[in-house]
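With one protein chain removed, the remaining protein chains of the complex are shown where they sit.
Entry: chain A
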Amino acid sequence: MTTPTADVVVTGLGATTPLGGDVASTWDALLAGRSGVSRITDDWAKDFPAQLVARLTTEPAEVLDRVRIRRLDRSQQVAVIAAEEAWRDAGGADSGVDPLRVAVVFGTGIGGAVTLLDQDDILEAKGPKRVSPFTIPMLMPNGPAAAVGLAVGARAGVHAPVSACASGAEAIRWGLDLLRLDRADMVVVGGTEACVHPLPMAGFSAMRAMSTRNDEPHRASRPFDKGRDGFVLGEGAAALVLERADAAKARGAKIHARLAGAGGTADGYDLVAPHPEGEGAGRAITAAIRDAGLTAADIGHVNAHATSTPIGDTAEASAIRDAIGDHPLVTATKSQTGHLLGAAGALESVFTILALREQLVPATANLDDPDDDAAVQALDIVRRDARKATFSAALNDSFGFGGHNMALVFTTA
């Protein structure tokens, strides 16, 4: 009998990112300290204040057939690639699971903006009859979830949380809820983003949210560092397969980790600015730890949201220090991947799970001179080299414009 506290485990992982075309190559590049950031060489970017992006290493057209490339927005293409890897990793196709009991929860921050903008160009240049009949399914924010649903044959439900840069983490939390509520037996969860285009770049730039360290792409994303000046836009997707522990064990599935708990709150403070002391973020962290049946002392590692913006990183440092303490090993992997917006929470959950599994915390790149902020100074942020450690629980947090706060706790299998 399933109970609201049913154990949920992670049996599949998938990703395509600025560090690699799959989970293994992404993780290797992360540990090697490689940067996914480069300067845009296209003409349009010449007069842009922020000219940096973290692009995919592997073009979707190298992986998916031409028809899928044509019918799916880039954000949907990468979602499908990550989800198919996770589904293969979990042995989903051979698991014997009833498609009527498979669900998908896949979030995005921006969705099919590139399709919208490209089709608008066609509309202006050639008129309405030349606009693609796939425009709407390609731009709708539930499009990535729907495309993943078709790819894995999910028929229990397909859901698409949209909470800006917390979307990927929120998707994982919904997946946990679906399994606890017995609304599905397997859930493919994740997040995706692919909006490298002049308009989103100009919009984020106008908010003064992006790094303008154009001459030093590899050094531009520098969470918690004194010299940080904004985030670097990244593209990609990550996916996890979740199922109840008893079912996973019964079918002999490989278990990467337990998804032990989740917490979510809203700041109720400002549309975009985080609460300066990370009040809502701290409540989400505390809620996730409690949901996992743990205490703050149990959390040995935190993969921080830390986007490299001046305000966001210090607010989060306060939240981590106040809600957990100064003992966990903290890392900020956006220093190498850039900020994947709606995919960030999913990708960083993959990193959190791999850190748990290998008992190895990746370093935060570019943290040469930690901010003088008292909370940043209090945290044990791993830098220079990855650090070996012994821990059985780790936390990943994600925050989004709109005041969305999410926290997820993973424990060893």
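The definition used in the following text is that a residue touches a chain if its C-beta (ideal position, glycine included) is under 8 Å from a C-beta of that chain, and two chains touch if they have at least 3 such contacts; residues count from 1.
The rule is simple: contacts and distances are computed from a predicted model.
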Name of the absent chain as recorded in UniProt (options "Peptide/nickel transport system ATP-binding protein", "Acyl carrier protein", "Quinol oxidase subunit 3" or "TctA family transporter"): "Acyl carrier protein"
Listed residues A:132, A:377 or A:412, member touching the removed chain: A:132
Residues belonging to chain A that touch the chain removed from view: 65-67, 70, 129-130, 132-134, 137
